[in-house]
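The complex appears here without one of its protein chains, the remainder shown in place.
Letters A, B and C mark the chains in the order given here, with residues in each chain numbered from 1 onward.
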Amino acid sequence: MPGAISENLAVLIVVALLSTAYIMPLLTKIRKFHVAEFFAVFMLALALSGGVYLAREILHNGAFTYAVGGWPAPWGIELSLDAISGLFLITVGLVATPILLYASVDLVKDVGSRSRAAWFLTLFLLLVAALCGLGITGDLFNIYVMVEVATIASCAIVAARNDAVAVEATFKYLMLATIGSGFVLLGIGFLFVLTGNLNMAFIAQELSASWQNYPTALWVCLSFFLVGFGVKSALFPLHVWLPDAHSSAIAPSSAMLSSLAIKGYIIALLKVFYVAVGADIITRLPITNILTVLGMLAIIAGALFALAQDELKRRLAFSTVSQVGYIFLGIGLGNIQGLTGTFMHILSHAATKSLLFLAAGAIIKQTGKSRISEMAGVGFEMPVTLGVFAVGSLSMIGIPLFSGFVSKWQLLLGSLARGNYLAVIVLVGGSLLAAAYLLPVLRKAFFERPTQSAAVTEVAYVQLVAMLFLAVVIIMIGTFPGVVLQLAEQAAATLLGLEVLL
Amino acid sequence: MSTVLVLIAIFSTTFGAIWIAVTPNEAKTERNSVALGALLGSAAIVWWLLSLGLHSGVYPAFNIGVASLSLSFSLDPLGLTYGVLASTLWVFASVYSFGYMDQDRKQRQYFSFFLLSAGITLGIAFAGNLFTFYLFYELLTFATYPLVVHAGNKEALEAGTKYIKYSLTGASFILAGIVMLWRVTGGVLDFGSLPAALGSASPSQLVVLLFLFLIGFGVKAAVMPFHGWLPSAMVAPTPVSALLHAVAVVNAGVFGVLRTIYSVFGTEVIQSMNVRPILLVICSITILMGSFIALKQDVLKRRLAYSTISQLAYILLGAFMLHPLALAGAILHMIFHSTLKIVLFFSAGIVAEETGYLKVSQLKGVGRILPLTLGSFGIISLGMIGMLPLSGFWSKYYLMRGSLATDSWILLVVLLFSGFLNALYFIPITISAFAGKSELKPRQKTSVLWLMLVPTLALAGIGLVFGLWPGLTLPLVDAVVAQFFTL
Amino acid sequence: MGELWSRILQNYPYVFALALFAIGIYTILTHSNLFKKVIGINIMEGSTYILFIAAGNIRGGVAPILDMGDPELVYVHPLPQALMLTGIVVSVSVTALSLALIMKLYRFYGTVDAKEIMKIRSEVRANAGRNQ
Partner (left out) sequence: MYWSLILILIPFLGALALTRFRDLRGQSVVGIGVGAITLLASIMNFLALRGGEVLNWQLGSFGIFEPCFRLDGLTALFSLFTAFVWLASGIYMYTYMQHEERTLSFYVFYLITLGAVQGVFLAGNFLTLLVFFEIMTVTSFFWVIHRQDRESLRAGYFYLFLGIAAGLCLAGAIALLVASGTTIEIGMGAIMPTNKAMLGWAVFLLILGFGIKAGMVPVHIWLPMAHPVAPTPGSALLSGILIKAGAYGLIRTGQLVNWGLADLVPWLGTFVVIVGVATMLLGVGLALLQSNAKRLLAYHSVSQMGYIILGIGTALVLKGQGGYGISGAIFHALNHALFKSALFLGVGIIFLGTGELNLYKLGGLWRRYPWTALCMLIAAFGITGTPGLNGFISKSLLHHGVFEVALSGNPVMVWAERFFNVVGVGTVASFVKLMGLTFLGKPKTTVPKGTGEDPFLATAMGLLAIVMLIIGIQPQLLMDLFIKPAAISTGLVDLSHLGHVDFFAASAIWDMIITLVIGAAFFGFGMKTNLFHYTPPQWLSVEAAGRQIVRAYAWLDGGVSKIYQAVSLRIVFNARRQYKRMMTLNRKLDFEGGGIFTVLNFSNLNSNAFLILTVLAALVLYYFGSYMLGA
């Protein structure tokens, strides 16, 4: 790769995605709209490869910072490219590409018209770009901007399906998310007031020097951040918008939101807590315990709510709540294994949940049945779809050889390292509950006689390819976690300020 | 070389399963030949590995994958015992299934999962560290679930759900145990080096660990409080109940317990923990209660299931006595009980297929119609009681000697008494089958019947041969005992 | 006590900002009319602008334009202002989006009152729940 590109690759990824996003509406008029879609997919794939390249760089040459426009911090905008951003770039690319590929098949039919489809693509790419930005950014200003872009974009793609429930859900989502971003903004303001900086590295220096002087203020701003990002990333008591939004959107949107959008805010939260404020301060404050407790609550409660659902997508949405609990639990543990588990789970849950949502969308589209109780015998008609759904379920339950197990394993180790046996019980019980709410679907689909056999066929090959790709990703991560695990551990190490273990 | 062979042994059946999954449901001959070929192949390889290990003492061991959680396979006499047992009986069961499943509509599904679970069982047998063991143990549950619910009716589905619930709960106990072990030993999970690594653990940790593992494996081994799934899982097709619920799955649990006791903790540690009395009491209760409940069952397969529960406890009893003789008894009982019990299930299946009778009370005079079937049933049931010249005697004999060698007299009484209970619930079946008059007409032997009959008779013959030449198993048993006890 | 008062008086912009924020939240909470909710959102965000500007401001500071002539000039911190510009843009776009959504909702439900919408929707859902 030529030097000019490789140096500026980080910012190039975001810029390229943004520009593609803005091109999209112009492509409405071309005869074959699929060209546009495949162009978008292609750009995503490029972003993915760029992310992989960056990750390799980071793994080998260590983290580095990039001053946008050559202006150094604190005046310029600084991108800090470390293992976190590498991992998250890979995650986004790896998951977003198949999702868009899947969406591209009958996007126009889903969202109504060509122009709407084009705008959908725009929003989608905007979302992806914002997430990448969240991954690589190094200062709070950027974080705020990217968070806002992501929020608006995700709201909009929920509303892409043009019906009452979707719009109502979107409005609620928008309202709550805006309140959340208001809190985030307040938090940023507090930090700024306290330290006079928006660059996280500088803030960290300032705080580590003088945080004992104003613990209360720091605490309040941390609570602002927690609540703000908690709302956006559906931490348990604040998840209330999620089920509606994620279950009423079209399949690709739900997949995108559930798997990636949420994770973006979590990454932001991680950066604020562990980079800006600093690991030693955070771990000394009770906020981590609160995160642990909330995480455990989320795991159990989310699973129980999921059990109660009969609508497949809604059940999956609640399962997202439960899985986010795992991630927050890892954050709360605040030790190397726990954070590694968090990162691994960000990746594996992204892949798994998007796969599940896509499969669910395929089932619903082909059979017209959205309730689990109606899905008897679907497995015989759509073996591939239900097969990948099975893969996703097993990974979600945390069976070895599937990606879910790797993260759960790390989380278990982390909670044991913390001596937190309750967390161990909750983690194990959570996976049992996951089995309880996912396996019945498979049982219905594969082992019960269909009530009336309507002639149902598999979805288009492209969609099958997309889903199979995700399934392969899951299994590969589960079988050979090596490199990814290394990256995750490095990311955790960066957060904790340990010297990178290679 | 042998590394590759191990992998082939494990995964050949998997390929066979995939092949069958893609062959159309009509191609019966192709399917059957693929299944038989794959199973025979893997069985042959396992036998070869066994002979290699026994003669030259070479046991292949190797790792796959990177990072902390590596799949490691390492063969040892104990694993090979289980592997040989499972893979061999699988061949017989497959032949039986060709007959039994002849008219079934979902043969493709059945046989693919049948082969799949065969490979997974071998994986359990050859696992070299706890993680690999847990992985295959977990997979076995999912691979066997379709076989359990094969009938597809309400009852079968409920039984399957029960099965999954029990197994997953047990597996999660094991997972917790493994993680805790990982913490305690600092990342050592290999069976070879575990007992040494456990030296640093505190007694309380050890007890917690032990019970996590024992509960986890006890679920599949159907130890008394956790036995509920086994009888209800008998709704599965007979070859499945025979193979999975008398041989493979339950023995996987037993095998796990053996691993826990001997490979994970090691005899010294367990001795020092003095939990032995509790475990022995639990086993004895399981033995007796199992027999007592079996006395009351009228459905033949349920009766067999409860007898399985009680017989498996014998093996655990032998394992918990921590004495070379008792361990030999446990290994012998693992081998002999499987070979005998599978015959009983096969016969029950033939009766169900030919006459449609499922209850003991219906069997009056059926022996006249199916003399070979019921005859082998009767003879083999004598073996279950522990009568010479059938193999069942020798394992009990060694268990008794072990119990005496460890000065636990009461176990001797338990063993003898449960033997008598076995007689009480097995003998009447045969007698009523041969004594009474049945209104059924004797029918001519179809090829299907022969497909089911031949494995049954062959295995019955094996039971007799082992009874007269128990020494045939001696090298294997000696190897296992020498592996864990320095004599 | 007095010391507290003095602190509050020193930082009156922050207090003011927080008060506004509370008002905005209160509006969102209490009014079931969607438009009023949007207004509440705007109030809430407005409060944050005040907070930032106040934080960035310096008594007697001038706009941060580099002037070699006079070294004693005190500059106002430019960063918050830039941030707030972005914030304004964001809030505008959010407002626009929410207004669009409200229009759609009105088209679907024939009302802009959250409670009404809830009632209608919950009936639909309840029926669905009864079916399952």
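The definition used in the following text is that a contact is a pair of C-beta atoms (placed from the backbone, for glycine too) under 8 Å apart; a residue touches a chain by one contact, two chains touch by 3 or more.
Computed from a prediction, not measured in an experiment: that's the story for all the values here.
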> If the full complex is used, which shown chains touch the chain that is missing here?
Replying inline: A, B, C
> Which residue among A:V220, A:V384, A:V456 or A:V483 touches the omitted chain?
Replying inline: A:V220
> Per the definition of touch given earlier, which of A:Y102, A:W211, A:W241 or A:F273 contacts the omitted chain?
Replying inline: A:W241
>> In the whole complex, not just what's shown, which of A:G133, A:G189 or A:G230 touches the removed chain?
In response: A:G230
> Which positions on chain C touch the chain that was left off?
Replying inline: 25, 28-30, 32, 37, 114, 118-119, 121-123, 125-126, 129
>> Just checking the interface: what residues of chain A touch the absent partner chain?
In response: 171-172, 175-176, 179-180, 183, 215-216, 219-220, 223-224, 226-227, 230-231, 237-238, 240-241, 243-244, 286, 290, 304-305, 307-309
> Tell me, which residues in chain B touch the chain that this view leaves out?
Replying inline: 292, 296, 382, 385-389, 393-394, 396-397, 400-401, 404-405, 412, 415-416, 419-420, 423-424, 427-428, 431, 435-436, 468-472, 474
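Heads up, the rule we're going with is that only the chains that are shown with their structure count from here on.
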> Mapping chain-to-chain touches, which pattern fits: line, ring, star, complete or other?
Replying inline: line
>> Please identify the chain lying most centrally, where each chain is represented by the average of its Cα atoms.
In response: A
> When the C-alpha atoms of chain B and chain C are each averaged to a single point, how far apart are the two points in Å?
Replying inline: 67
> Distance-wise, how many Å sit between the C-alpha centres of chain A and chain B, to the nearest whole number?
Replying inline: 44
>> Going by the contact rule set out above, which residues of chain A touch chain C in the complex?
In response: 74, 141, 144-145, 148, 152, 155-156, 159, 162-165, 167-168, 170-171, 174-175, 178-179, 181-182, 185-186, 188-189, 192-193, 196, 198, 310, 371, 373
> Which part of chain B faces chain A closely enough to touch in the complex?
Replying inline: 65-69, 131, 134-135, 138-139, 142, 146, 149, 152, 157, 160-161, 164, 168-169, 172, 175-176, 179-180, 182-183
>> So in the complex, the part of chain A that touches chain B is made up of which residues?
In response: 394, 397, 399-401, 406, 409, 412-413, 416-417, 424-425, 428-429, 431-432, 435, 439, 443, 446-449, 479-482, 485-486
